[in-house]
Structure formats: C-alpha cells, structure tokens
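Apart from one protein chain that is not included, each protein chain of the complex appears where it belongs.
Entry: chain A
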Amino acid sequence: MPLFFAYLSVIAALTSALLALATNRRAGLQRLAEALGRHGLQAPPAVARILSETHFVRIHRYSLFALLGISGVSAVLAGLGALSSGAVRTDTLPFGLPWLSWHVRIDPLSGFFFCVLGLPLVAVSLYGPSYVREFEHGKHSLSALGLFTGLFVAGMELVLLADDAFLFMIAWEVMSVASYFLVAYQHDHAANRRAAFLYLLMAEIGAIAIILGFGVLAGFGGGLSFEALRGASLSPLWASIAFVLGLVGFGMKAGLVPIHAWLPEAHPVAPSHISALMSGVMLKIAVYGFIRFTFDLLDQILWQWGVLVLIIGSASAVLGILYALQQQNLKRLLAYSSVENIGIVFVALGLALIFLSSGQTHLGTLGLVAALLHSLHHALFKSLLFLGAGAILHQTHEQSLENMGGLVHRMPKLAAVFLVGTLSIAALPPLNGFVSEWLIFQTALQASAIESGVLRSLIPTASAVLALTSALAATCFVKVYGVAFLGLPRSHHIAHAREVQHRGMLGGPVLLAACCVLLGVLPTPLINGLAGLTRQLTGFELPHVSALGWLWLTPVSPEVASYSPALVLVGAMAVGWLCYYLLYRRTGLDPRRAEPWDCGFGGLTARMQYTSGAFSMPIRRIFQPVFELRETLEEHKEGPAQARVTALRYQFHVLDRAWLSLYQPSGRVVTKLARGAGRLQTGNIRTYLGYSFFTLLFLLWVIS
C-alpha cells in the first residue's frame, strides 16, 4: 500500500507537469476542440466553457496545484504507511539500462522523508493558486512554472524511492535541473540569472561527487543496486574516501559551510512557494541522501567521520545564523537561517556517528532521531516562514526588512501565523523547534559514555556552539518579527498593505503552523513511530521514550531527563489566564490609548524606529572578524568652507567571507586555466589542420 501511494504521488506530480505543458496555449486547445467539432465529435458545452478566456486560466492554475496537492497527500499517506508498518516494499520498474531495470523501494527511512516532503507540499498546493496569479499576465509563462514545479516534485519523490544508484542519480538530476529553471524563472534580472548559474554549477559539482561516491561503493560491491552497494566490504581508507565524497556531494546540496554559497543566492530569487519547497524540502532530500549513504549503504562507521560532521555542522550552524542576522532581505535571511538549521541537523548526525562508532547504539539512535525530528520541524517552520514572506511580497512587493514595519495592524491573520513560525524557529517551548534542540542537547550531555577523552571534550564544545547558535537564532527571528510586523510602517507600500484575501494563501501557512504546534506539544507519538526506522538503520529502538506516559518525553530514562510540553502549555495557559482574570476582570480598569513618549519632540515618525541594521549592529560589532564589512559614509556639505553638513548617507554591506576567500580565488584559477586552454583555439584553419596532422602522426607511432 505505501508503494501504491508513493507511485500515485509521483504520477500526480508528473501529470501536473504534463498538464502544464499541454495547456500551454489556450488558443491551440480551442482550435483543437473546434477541429474535433468539425469532424463530428462535438465537445460538450462544458469544454467550451472551460476553454473560454475567463475560466481557462483559473482552472489551469487550480488543476495544477490540485494535482500537486494530491501528490502531497499521497506522499504523506505513503510515508505514514511505511513508518507504521515498518516493513520494506520493493519493486522493479521496466525502465533503465538493459542490464539494470529501475529498482524502487520504500522503507521507514524513505517513508519518513515522504512525510517531510508531503506536508509542505500540501501547504504549497493550497497557497500556490493565489500566489502565482500575479505571474498570469506577466512576461513569464505560467506553464513553464507549472512544468518545472511538477518535475521538481516528481524528482524529489523519485530520489526517495530509488533503490539503485542509477535511478537515484537520474532523479537527483531531474530535481536539480528542474529547480535550476525555477530559480531562473524570473530571468530578466541579471542577478537572478547569475544566482541560477551558480546554483547549477554547484549542484553539478555536488552530483559528480555523489556519483564518484557511489562509484567507489559499486566498484567493491559489483553492481549499482543499493543491495549490491550494501554488500560491498571496504577497507577503512576506501570507506573514508566514499564517505567524504558523499559528504561533499550531499553537503553541497544541503548547504553546509563553506559550500553553501549557492543557497542564499538561489532561494530569494525563486518564487516564494518554490523557495519554501527548496528550503523546506529539497535540503531535506540531501539530508536523506546523506543518511541513506552513511547509515545504510556504508557497512562501517568510523569515529573520525563523526568528528568531521560535527565540526562542519557546528560551523554551519553558527556562521549561518550570524550571517542571517545581518541580512536585510527577508528571503535571504531565511535562506541563511536554513544553513544554520542544516548545521544543527548535521551536529545531531555527527553525534549519532560518534556514538554509534564507539558502540553506544542507544545514544547513537537518539542522535539520529534528533536529526530526523529537526529535519521535519525545519521543513515545517521554514516552509511556513517562506510562505509568509511570500504573502508579504505578494501584497506589498517588498522584500527588504528596512521598508517593512507595522504589518501586524495591516495583516493581523498573517501576523499571527508568522508568529507561530517565529517562535518555532527560535526554539522556544512549547513549540516544535525546542523539542528537537532539547533532544540534541540531551544526546550531547551523555558524552561521558564515551571512552576517548578527546571525543568527550569535543562533544560538549560542540554543544556550547549549539547553545550560542540557538540564542542567536532567537535574536535573529525576534528581529525579523519585530522589524517586519511591529512598530510603525517604514514605507508607503507597507502602510497601505492589505490582508491576504485568498483563503488558500492563509490556509497553507495555517496548516503548517498547526503541525508546528501539534508536533511541539505532543512529540512522543512521532518519536515512538520512528521505532521501525531506527531498527532498520541502527538495529535499535529507543526503549524509554514514553516511560512516564505519552505526555512525557524521556529520551534516555525518567531519572536523567523528562519534558512534558503538553503540561507546560496547560500550565502556561492556566497561569496566564489567572493573571488576566485577577488583574483585568477584577479591576475592570480599561486601558486608555495615548501617544507614546517621544522625548518631547513633536510626534513620533517611523524614521525614529530602530531599523533591522541597527538592531543587529551590536552583534555585528561583537563578531566582527566573521564578517567582511563594507561601510561607506557620504557627506553633503554646504556653506562657507564646506563647514555645514546638510545630508549624510550611510551604507553598509555585509559580505560572506567564504565567498571572498574560497570562491573568488577558485573562480580566478578556473578563469586562468580556461584562458590557457583557450590559446589552443586560434580560429585559424591551418592550426587545426596542424593539430589533426600531429595527432595522426602520434597515433601512427603508437600503433606501429
């Protein structure tokens, strides 16, 4: 049954893509209907009505997203089926190479990621129809958007289904290339084209690394099916080579520092529902690939890998959030925050690797569960935030935080939903972001179970970095919410913004917010549901998760730690309501509205507020070495001897150090090499004839 739903979701996504392609031109379809009519096949009047100009576009739009919605729902069903049964279903499809037909398989691990994919996809399918309306009459084709969205989703689902390296890579490439076109969708801006090219370049380099990684395994395993790869027995050196190749390949897609550079460029320029899918889902597909590669396909785990993953994960987490804090473009900020969250996932994976390699299967499993949960949670709240940012963009055409403000009055419903996402991503109890971070801390605190002293001191250091990261994340998202939604509007657009009118555009984010709250308050059923998955990967399941009952989360044992988010929520609401009752209901003193205090100046204006740049200035200054800061100050002077300053213009740009120290030099090297190679191309026919001549001579010499 899970396999049937998985097929259904792939087929629905592909149908959505094909439908977008087929209905590219309404006029063509209309002519087709007329031609059929002339040949006696009179179409029912409904067809004519559908093809009429007023209805066609709407129906087109809704049907595309309805198919994506079906795909999402069946992905969730497939995932839940695979997780609950805990069984492995395999199938062989009659495509592929002559000696290798495509192997397909759904097991608890891919089932879990089907859920991670499905939930945001359903939200996007609710949100999409109204969001893409603005592209309808623009210069960009809606059909292209629909086509590549469908292909993108189908590619991600096929990656999860693949059971041989060949199908895996094909699906991986479908996913990468389709998303390239989605990033390049609004290609009239040069910056967008550049971002898309960078994305494609890095995606392909990553893909090469993955292919090589599979190649190493296939070389020892004697086949491309995952079954054969699993059977490969490698020496530690070859295993490490394969692991590093896998880490580079999947890490590049996931956006680990320092190979994250495409991410903050590509996510902001794609349409917002695509950004939500890319950031919320596609990065998780990379995490899936990494988990599949490391925990399932490689037959051994070395502690050095865990250390490497832990270090890279910690670096991504803290650098990601520090850069996120300095962004003024909302979607770019969210993209950098994805780097941070992926870093957190990899910290948990690194802990799992270290514990597993030192024989602590229980703790390794706990780390793995924490990583999986954080992947799911990030998929939920990051999609929610991207959809929210998209709604603001849709209503106000504004991406910069510096121009927002006061949206809570203009868009109260969106503000409420966005607040849930903000609190979740800031890891505050009792929402879901806190649960996964709590689990990671609990895993890290068990470091004393490890024999090696170096590892034992490394893990707490990583958790110190993680603690800093989570505190900075709270700062970052308080800034986002405070600057965008609270205070006074900073620009004309924002002051006249209106609440989102379409139900679906709120419905999608509301669905995600509900999931965030639900998973935050009742995490135990889900963690218990992962038992089949962990049994598959580590041969172990967490025995004590609900030792105190289903309301309590006790990852290690009840004595070590316990947390009951449901009771926390009940307690908080009870205390809050009691205060409200005693203080408000009893006194009955109604508050009075008045002007805020403005130091005696005449009236408050929006320009007196703290801006986003000002809010994060102390952090920028404290962590100065991390950033490459470009500040300019222009003074306009007047009067005798230019003594009177009439206007000041201050600008600052925060640049990514990785970009300056890694990408630009390597770009220069590549250009230099290309120039050198370019000398061969003289454009002169005689030279080319000369090349042919000498090649022939050389070959003759070799043969003789």
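Keep this in mind: a contact is a pair of C-beta atoms (placed from the backbone, for glycine too) under 8 Å apart; a residue touches a chain by one contact, two chains touch by 3 or more; residues count from 1.
The rule we apply is simple: contacts and distances are computed from a predicted model.
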| query | The complex has one chain missing from view, so what does its UniProt entry call it, picking from "Protein translocase subunit SecD", "NADH-quinone oxidoreductase subunit H", "(2R)-sulfolactate sulfo-lyase subunit beta" or "Reductase"? | reply | "NADH-quinone oxidoreductase subunit H"
| note | Out of A:V478, A:L518, A:V626 or A:A658, the sole contact with the unshown chain comes from A:V478
| said: One chain isn't shown here. Among A:L428, A:L518, A:V626 or A:L662, which residue touches it? | reply: A:L428
| note | Touch with the missing chain holds, among A:A87, A:A315 or A:V408, for A:V408
| said: For the chain left out of this view, which of A:Y7, A:Y185, A:W438 or A:F627 touches it? | reply: A:W438
| Option touching the unshown chain, where A:T54, A:T587, A:T646 or A:S704 are the choices | A:T587
| task | Just the residue numbers, please: which parts of chain A touch the chain that's not shown? | result | 405-406, 408-409, 415, 423, 426-429, 434, 438, 441-442, 445, 447-448, 453, 456-457, 460-461, 463-464, 467-468, 470-472, 474-475, 478-479, 481-483, 486-488, 548, 552, 558-564, 567-568, 571-573, 575-576, 579-580, 583-584, 587, 589-599, 604, 606, 608-610, 614-619, 621-622
